[in-house]
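Left out: one protein chain. Kept in place: all the others.
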Amino acid sequence: MDRDDLTALILRAKRRAGLSWDQIAARIGKSAVWTHSAATGMNAFPKDSAEAFVALLGLPESAIPLLVESPLKVWTQAVPTDPCIYRFYEVVGVYGPTLKALINEEFGNGIMSEIDFSMHVEREANPRGDRVKVTMSGKYLEYANW
Amino acid sequence: MDRDDLTALILRAKRRAGLSWDQIAARIGKSAVWTHSAATGMNAFPKDSAEAFVALLGLPESAIPLLVESPLKVWTQAVPTDPCIYRFYEVVGVYGPTLKALINEEFGNGIMSEIDFSMHVEREANPRGDRVKVTMSGKYLEYANW
Amino acid sequence: MDRDDLTALILRAKRRAGLSWDQIAARIGKSAVWTHSAATGMNAFPKDSAEAFVALLGLPESAIPLLVESPLKVWTQAVPTDPCIYRFYEVVGVYGPTLKALINEEFGNGIMSEIDFSMHVEREANPRGDRVKVTMSGKYLEYANW
Amino acid sequence: MDRDDLTALILRAKRRAGLSWDQIAARIGKSAVWTHSAATGMNAFPKDSAEAFVALLGLPESAIPLLVESPLKVWTQAVPTDPCIYRFYEVVGVYGPTLKALINEEFGNGIMSEIDFSMHVEREANPRGDRVKVTMSGKYLEYANW
Amino acid sequence: MDRDDLTALILRAKRRAGLSWDQIAARIGKSAVWTHSAATGMNAFPKDSAEAFVALLGLPESAIPLLVESPLKVWTQAVPTDPCIYRFYEVVGVYGPTLKALINEEFGNGIMSEIDFSMHVEREANPRGDRVKVTMSGKYLEYANW
Amino acid sequence: MDRDDLTALILRAKRRAGLSWDQIAARIGKSAVWTHSAATGMNAFPKDSAEAFVALLGLPESAIPLLVESPLKVWTQAVPTDPCIYRFYEVVGVYGPTLKALINEEFGNGIMSEIDFSMHVEREANPRGDRVKVTMSGKYLEYANW
Amino acid sequence: MDRDDLTALILRAKRRAGLSWDQIAARIGKSAVWTHSAATGMNAFPKDSAEAFVALLGLPESAIPLLVESPLKVWTQAVPTDPCIYRFYEVVGVYGPTLKALINEEFGNGIMSEIDFSMHVEREANPRGDRVKVTMSGKYLEYANW
Amino acid sequence: MDRDDLTALILRAKRRAGLSWDQIAARIGKSAVWTHSAATGMNAFPKDSAEAFVALLGLPESAIPLLVESPLKVWTQAVPTDPCIYRFYEVVGVYGPTLKALINEEFGNGIMSEIDFSMHVEREANPRGDRVKVTMSGKYLEYANW
Amino acid sequence: MDRDDLTALILRAKRRAGLSWDQIAARIGKSAVWTHSAATGMNAFPKDSAEAFVALLGLPESAIPLLVESPLKVWTQAVPTDPCIYRFYEVVGVYGPTLKALINEEFGNGIMSEIDFSMHVEREANPRGDRVKVTMSGKYLEYANW
Partner (left out) sequence: MDRDDLTALILRAKRRAGLSWDQIAARIGKSAVWTHSAATGMNAFPKDSAEAFVALLGLPESAIPLLVESPLKVWTQAVPTDPCIYRFYEVVGVYGPTLKALINEEFGNGIMSEIDFSMHVEREANPRGDRVKVTMSGKYLEYANW
């Protein structure tokens, strides 16, 4: 069983269990964003979360060492084609220089960490049509000079 | 004067005026993210905002028609190299499929709009080091079937 | 059975049934463009359409959950090589700036939605040789400013 | 004066004349799509249309030979970044194989011509928000076998 | 059996039959260029040619529907590496603008069709070394203006 | 004066002289294809042809050394976008493997030279629409083995 | 004066001053690696270092605000061609997975920071030929889970 | 058994043996960096090291000839996506010209060898958070002139 | 058995036979460079060499038709990553314009053939470290003009 097999196994088990990512996340005490990304091989589980996750979905014990390993994060489309994902790529293309300018003006010579980082997706009710709200929080990292 | 000349002119005028993007945005009644992107040619100004902006920074009247035009949004680096911008690209690479999965699960078969969209950058105080908080809000758009 | 297996299964069933896409579409109350794209994994079926489609082509019940899932829309050729598809890519290359200019002039600062969108392909009789007529209709989306 | 200089000259003259592309097109007896594309160097003017166009916008006589030349059609972004143009690229990516399948089924083994081709952009009134309607018509071309 | 399996089957059958492409083409009343390209999935057979081809090479009846389908024409090397094919790519790179200039000068504002098109390869005897002669004939297509 | 300046100078002189490429070629005893490509920097003139060419178009003497130099042949679009040129690229993509197969079958293990090579473009009268006829002739080169 | 002009000015001033990067770095109390990168627009100077640098090289006062700005870090060659730089790219290609594996094994689920980062280049005397010694030190950053 | 099978076998054997790369390296008298890279097919083992490695991990004898072969070093991502590896790519992008300038200034007209090269990864204790220390040492190679 | 299977079979047979490429080449009366390239599918064997090669390595008779076929020469890395191969790519990048200039100066307006071509690799003894000597010889081909 390699990591891709495990991902397929997880998706089947989730469907069988009839649980949403929100529900799974709540049961293991994590957020939905993190849980989905870790379940699909884009983050590593802490030992105890892996055990809770395996128990919840009835996965084999042998899944645990794979879940706790630091995965090699690979994406093969430099520009993603799926429209739902592309729109976020477009945000980076259009607003990337703006994000940089405002971070530099507010914080100084540094960046937002993508490692000490968290993200949430929520529904924002709106009479003219509900909205997707995405919140990112990353530690500000100041460039060293030496 | 083309759009690039105007952007350079704006950046010089801003430096001379000693105003931050937050301050400029407040004066014209807009957010800092939108103001920076419109000022640098990635969004179009409504007529009245353009007039307020031109007055505030002492720009020539001839800047107004350029500011209200729908700009051609071009970026030449499919993968941005600047570390501050790259980290956001990395977010899309790592979490893109997760964003899609959670939007589909919560909202249905659709996407977050990048057009009916707003974004904010804030400082999040934190004893272990302040954090950059980025909030996006885009209208949920459901795929048609016909 | 994954989505690619299902597509192959559908194409075989269609050939066996001797039905055209127009006929299949008519039977499930949809258009031919939408039906083909949903059948080949580029759109998601509403539950009832999936059931009608499965019944019509004699597909297994297990196809239904796959048909209603929001598919990951992937194309691997940034520039399509097939001549029939390339010509449409060429239209975008040659007329893209024109479409933008006319949409901006007529509607304002916005775009045509590709999500709240429909398309039709028809035969246009012509004494000098029949023509392919393609009609697209997408909701006009105005850029927010905030 | 090369072709790019001429395009810039035309855009300035158009702004000064206060005419829309629809109005210019009507005056020279052509459509707006064709007129914009020919004016910006993506199509060649017939001699008489060039003369009418030059007279209408008060351009120098020397513009005529440039307008009637077959332009070299170049675009440098294989994947266009401007959101308004990208959505049309996305249509080709998502629906390209569908267009091919339906053309083959309806017409036979051939393609839609992008040369013997016309296109129109219109407003489609709609209570839930007006829509952009794009109509393409291209001669069906059958593959030879020999 | 998919199209690639069929191509492999055809190449084995041809080797067993000891026939050249010229001989096969003659037997089914077509040219060698067209026959090879159709046999290897780059063109579609008319029904009767498919039947003659299948009979000649002793292929299974089930090959016929695959041979008459309009194939998706895909090549994965934008720049071909094989030296024999690359030289033709080089011809297009070096002489492309020349071909355009001479077609425009002789015919007007249009192109050579690659659909209503035929090609032949012949030996040209020459005392200083025989030559490869390639002849292309494509219908001249005039750009519409509308 | 560099090579690009010279090309621009030549095109202006040609327009002023009111000569077609066919006429220029005839006057210097060469073909139109070769003459255009050499005039635009894709081939080198022999000394005497350069002198005849310079005399015919009234170019400065200093053009001669530039015309006889072996030019660096550069094209920047791996896939040409101009529709007239793209169709020839498409021919190579669709028929490249066929050209290779037929050359190998007829001549042996070798290729067509693109250096000891000539090409002609002609009009082919046809009641259903005239055709562009392109003829290439390249020396057959056999791979060495050693 | 933009950032590129300033870099050219700095290199000329350095040549005139006859100082090495080591010497300049020592005078402003920084390392040679950092000083070179900041001087050539790949890092931002703290205010006091900028003043010392400007004084040392006799640059105009107007250079200071440019030196303290957070530069947009752009490189246009995804794969660098210069052999001296390419060898470091090669190190990343060959040893990248090894660096990841050893960091994960020693530190846990995280990465080396390229922001809280320093680097030094030294000569390592060796009887068989001196060696280039490069030392990098980056803060270990642990992936969050949330 | 090909090289990829062997790598998978080695990783399983390592997990079973419960040894770290540091421990394995110590047992065969090599460094951890080199041992990992050679074990995963990015370097070749000397005969005796291969034998010690095979004995230590209980691999089949048939692994030895594969371990001592000079591997074809292939990486398919010109820009690596994994964040841990990308940060090193970023170092090369940001500091590549700096490394070149300092090597040239200190050593002369040459480069650091990536062949006569060694590298080490260590933990650097630090009260503000431990650091990853990477040390590279490559022979200085002077360009020949001849 | 396809060409890749045959290559694997040849490499196993060579290992079993304990012969170097030099020895194999000598036995079939060819050079090592040519023999290796033909054996690994980058050149075609003449009939008699194929028979000698098959006999020498104890390959099945069915290998002969595959060995004499003109192979499709494909490489998928436009820029090779293996350091040993990359260095030759680097030679072309650094010295390509030099090779062109010297060939043009010495021979005229033409190129070195890569078809009527041979190459040898030899050891060059040298007290400061032995050297790899590579000798290429290709027929000079003069550009035609016509």
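Going by the order they are written in, the chains are A, B, C, D, E, F, G, H and I; count residues from 1 in each one.
As a working rule, contacts are C-beta pairs under 8 Å (C-beta built on N, C-alpha and C of every residue); 3 or more make two chains touch, one makes a residue touch a chain.
Bear in mind the structure is a predicted one, so any value in this text is a computation, not a measurement.
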| item | value |
| --- | --- |
| Contact residue for the chain not shown (choose from F:Ala13, F:Leu67, F:Ile115 or F:Val134) | F:Ile115 |
| Which residue of E:Trp21, E:Tyr86, E:Phe107 or E:Tyr143 touches the chain not shown here | E:Tyr86 |
| Contact partner of the left-out chain, one of H:Thr76, H:Asn109 or H:Asn126 | H:Asn109 |
| Residue, one of I:Ala17, I:Ala55 or I:Val134, that touches the chain absent here | I:Val134 |
| Missing-partner contacts on subunit E, residue numbers | 79, 81, 83, 86, 90, 93-94 |
| Where the missing chain touches subunit H, by residue | 30-31, 33-34, 38, 43-46, 49, 70, 72, 97, 100, 104, 109-111, 113, 115-118, 141-146 |
| Residues of subunit I in contact with the chain not shown | 20-22, 32-33, 36-37, 40, 42, 73, 75, 78-80, 82-85, 87-107, 110-114, 117, 119, 121, 123-124, 126, 128-140 |
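Note that only the chains that are shown with their structure count from here on.
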| item | value |
| --- | --- |
| Euclidean distance of C-alpha centroids - subunit H vs subunit I, Å | 30 |
| Intercentroid distance (Cα basis), subunit D paired with subunit A, Å | 42 |
| For subunit F paired with subunit G, centre-to-centre distance based on mean C-alpha positions, whole Å | 49 |
| Residues within subunit C bordering two or more other chains | 33, 70, 72-73, 75, 78-79, 81-84, 90, 93-94, 97, 100, 104, 110-111, 113-115, 117 |
| Contact pairs between chains, per stated definition | A-B, A-C, A-D, A-G, A-H, B-C, B-D, B-G, B-H, C-D, C-E, C-F, D-E, D-F, E-F, E-I, F-I, G-H, G-I, H-I |
